[in-house]
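First the structure, then my questions, so here it is.
Of the protein chains in this complex, all but one are displayed in their positions.
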Amino acid sequence: MVKMEIDNQDLLEMFRLMLLTRRFEEKTQELLPSGKLQDFCHTCIGQEHITVGACYNLKETDLIMPSLRGRGAYIARGVPIKTLLAVMYGKQLGSTMPKESVHHLGLPEYGILVGTGIIGSDIAKATGAALAAKLRGTTQVVLDFFGDGASNRGDFHESLNLAAIWNLPVVYICENNHTAMSTSITESTAVEDIADRAGGYGIPGVVISRNDIIAVHTAVQDAVYRARDGEGPTLIECKTYRWSVHAGLPSLESRSKEDIEFWKRKLGYPIMDLKKELMMRGILTKQEVSEIEAKIRHDLEEAVEFAKKSPFPVVEEALKHVYA
Amino acid sequence: MVKMEIDNQDLLEMFRLMLLTRRFEEKTQELLPSGKLQDFCHTCIGQEHITVGACYNLKETDLIMPSLRGRGAYIARGVPIKTLLAVMYGKQLGSTMPKESVHHLGLPEYGILVGTGIIGSDIAKATGAALAAKLRGTTQVVLDFFGDGASNRGDFHESLNLAAIWNLPVVYICENNHTAMSTSITESTAVEDIADRAGGYGIPGVVISRNDIIAVHTAVQDAVYRARDGEGPTLIECKTYRWSVHAGLPSLESRSKEDIEFWKRKLGYPIMDLKKELMMRGILTKQEVSEIEAKIRHDLEEAVEFAKKSPFPVVEEALKHVYA
Amino acid sequence: MVRKIGFRSAIIEAIREEMLRDTRVFMIGEDIEYFYPALKEDFSERILNTPISESAMVGVGVGATLNGMRPIVEIMFSSLLPLCMDHLVNSARMICYQYGGEVTCPMVVRASIGATGRGLGLHHSQSPESFILNAPGLKIVMPSTPYDAKGLLKSAIRDNNPVVFLEHKLLREKESSIPEEEFIIPLGKADVKRVGEDVTIVAMAQMLHKSLEAANKLHKEGISCEVIDLRTLLPLDENTIIESVKKTSRLITVQESPKAYGFGAEIAAIVAEKALGYLDAPVMRVANPGTPIPCTVLLEQAVIPSVEDIIRVTKEVV
Partner (left out) sequence: MVRKIGFRSAIIEAIREEMLRDTRVFMIGEDIEYFYPALKEDFSERILNTPISESAMVGVGVGATLNGMRPIVEIMFSSLLPLCMDHLVNSARMICYQYGGEVTCPMVVRASIGATGRGLGLHHSQSPESFILNAPGLKIVMPSTPYDAKGLLKSAIRDNNPVVFLEHKLLREKESSIPEEEFIIPLGKADVKRVGEDVTIVAMAQMLHKSLEAANKLHKEGISCEVIDLRTLLPLDENTIIESVKKTSRLITVQESPKAYGFGAEIAAIVAEKALGYLDAPVMRVANPGTPIPCTVLLEQAVIPSVEDIIRVTKEVV
């Protein structure tokens, strides 16, 4: 398979999507103390490149299963930020009222599968969606995102094994941010690379060792091609780091500022590094960056307005849709 | 660590234990049609060398968790065959009445942990026993036996990972008989060696590629030394084959006679091969084999008599011991 | 045209008819390619063996519904339902609610239940329906006859909700008359299997047959029992029970699972709320007294309700 260079336009768009994700996450952190958000904020600050790089250039019919830290995936799939914010405010969403938290919201029109609050279990669901794709004879590929912590759940094991024997069109993307809540990865597994687990199922394992959207995008694209060609699943591990507190709760922070700085320097800055690269290549100017930032700022303000103004659901909604 | 040659006496005893196990299993198959056995017979015919070779030379304080196919383990640990038969006949066992099936009976006085009918779940229990050994500061080692099928359960994954990070004194022994009920291992996993999964936890994985009790014994002994020395768990995969039908139910047999013969020839005959070797080495004579066989025959008959004559429990036993 | 067929054939007929009717229906499970050779032959990759991975099997089932398929997941023993409990109660049953009705989870999970008198032992002899009853969003079906099994399973496969379908092992030997033509039986409807006047007995699966046998014997002693087969545990057909109790003024429930916190409690509670004034006698529950199922057959018999138990308790209240 011929490796393709990524278009400048695409690089710029990926930059914009990462930046939008970052600013969105920052906004939710800012709004959180108001007590109006009906959700915990599992922000993906510092990890935006994984979901954006992976989802960018998927086909519309492809499916994704975001992790709890998957805002970039929603945004890269084109979900309007005002929709996300409205859900966070607990508002009615058009004619339907999803009763789910925004961080594992299912949105069929964007090819986003519904998740659960049960870390790791969605790996099985993503695998099932891929089985359906194969049985239906579509060319769909499923991207499944999950954390390092999730990779220690039994469902990870059972699912990857099933995907391997059935040769399913699914790409497993482990966002290894070296932490699960307060637990460091060195406490939760004795293996250096989660990707090594691929060997236990007879599928390829890939490690992306830096916060590098181009590397992520390329690796995922390769895996997507393989999946579409009927060559089965891939496990891609993206080494990264959680820059913010877990679930917006400072009380859950066990890491020192120094540690976080160490890891930032070690793995790189997903947005800033791309910005530098694009500027160096002469694709992006300071001026353009300011314009993008301004547009995002504007859109975010609009989205907050929209979310605040949107109507609350009627209470009867709570009783509806238990059964189809 | 210095590799020790196995004593002649030990080889002879292992031969006897395998033969006793084989004859015991054959006897249960013979008794099964009578309808008097209150158990399904998950015989280990053709796999005797694994449990016997592994358990032989354990210390009395060590613990084992047999698989469903673990008769050799009970016998190698010194459980009298009349006890096993009495349980199979549903008879009262001394002052206690274990209400469990013989194939996952727990016998504290022989260091045998109780299992369940849930394939794979006991891997977690064995791991917990090893954690207790470590916390208590004993030198105990736990041997945990399970099938190839069990290695696809989530508990396998979660448990091996836990044992690895805690560096527990446990040896995981996968009796890979290439089959789970009617399902061939080529259908249930895409990986060549189950032992490869060890790499996903950062622990050593070992493959024993033939039905060779000396190889099993040596590999397990190495792993036991490591475990006792605080060097943590090992996964040992013993390639073997199920010679008999599953659970004594011919209707569950999906394999052809030719296949079974092919695998016997390919992997070797655990008892016959050792017998040949011992005779070649001049340690064992035809005459002695006949004597051993005769003694086993006699003991088995006695055990059947004992089991038949033993009293049934009183019905009230059913209501006892739900709570401690 | 009417034929006599067994329970297993009824199940297979239902699966075959629905797979022919709807190409989105497929089945996964351990050893099913071997257990259902004719289905495998006819539907090839729509009948798929799985490794021993019960949790992921049901999770995969849920995921497949999200991408347009209608899976049947066969779980060999209901003792293994706890392994896939997470996907049943945290995922499958919530899909419709999570999506605000926009997406549903049309999955059937089949599992065998019950003690057999053959030493299956503590784990595989269980009737663990109670573990999943407090999970609205699920439907739970427990048929008693091949006829019901066929009609209910066809409904279950067509239903847009996740349905757990529990098949008692001892029923495999039962036969019933089944029409040649297609038929379905709606979920959520109890069936009065015997009309009577003096006492209402509510039971299902193997216990339904023991209840009918008890009713037969009691009839000879002049006691007239109405025997209701709930068929669907969730959602529950309250009306049929309440109407019957209004007539008989007496209620007995019969279950193979332990008494405390079992399904009989809910039946009793419904009547204590909605038909209390009609009750002329205490509501009695015939059930396992609160033990696991011992492996030894003699002991197993001691904890599984017998026809005699049902007769004895019935005589206590009439």
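General remarks:
Here the chain labels run A, B and C in written order, and each chain numbers its own residues starting at 1.
To be clear about the criterion, a contact is a pair of C-beta atoms (placed from the backbone, for glycine too) under 8 Å apart; a residue touches a chain by one contact, two chains touch by 3 or more.
Computed from a prediction, not measured in an experiment: that's the story for all the values here.
Put simply, the hidden chain is in touch with A, B, C once you look at the whole complex.
Interface note: of C:P162, C:G196 or C:P292, the residue touching the hidden chain in the full complex is C:P292. Contact with the undisplayed chain is limited, among A:A180, A:A198, A:A227 or A:L284, to A:A180. The chain not shown here is touched by just one of A:H49, A:R153 or A:R197, and that residue is A:R153.
Remark: the omitted chain is touched by one listed residue; of C:E13, C:D86, C:D148 or C:D229 this is C:D86.
In the full complex, chain B touches the hidden chain at residues 63, 93, 96-100, 106, 108, 113-114, 116-118, 121, 123-133, 135-136, 140, 142, 154-155, 158-159, 161-162, 165-166, 317, 320-324. Take chain A: the residues that touch the chain left off the picture are 37-40, 90, 97, 99-101, 116-120, 149-150, 152-154, 180-183, 187-189, 254, 312-313, 315-319, 322. Chain C meets the missing chain through residues 79-80, 82-83, 85-86, 88-90, 93-94, 97-98, 122-123, 128, 130-137, 234-236, 257-258, 260-266, 268-269, 271-274, 276, 279, 281-285, 290-292, 294.
Just so it is clear, only the chains that are shown with their structure count from here on.
Chain centres here are means of the Cα atoms, and by that rule the chain farthest away from chain B is A.
Distance between chain centres (mean CA atoms), chain A to chain C: 41 Å. Rounded to whole angstrom units, the spacing between the C-alpha centres of chain A and chain B is 45. Across the assembly, chain A contributes 154-155, 158, 161, 165 as residues in contact with two or more other chains.
Multi-chain contact residues of chain C (touching two or more other chains) are listed as 50-51, 53, 55-56.
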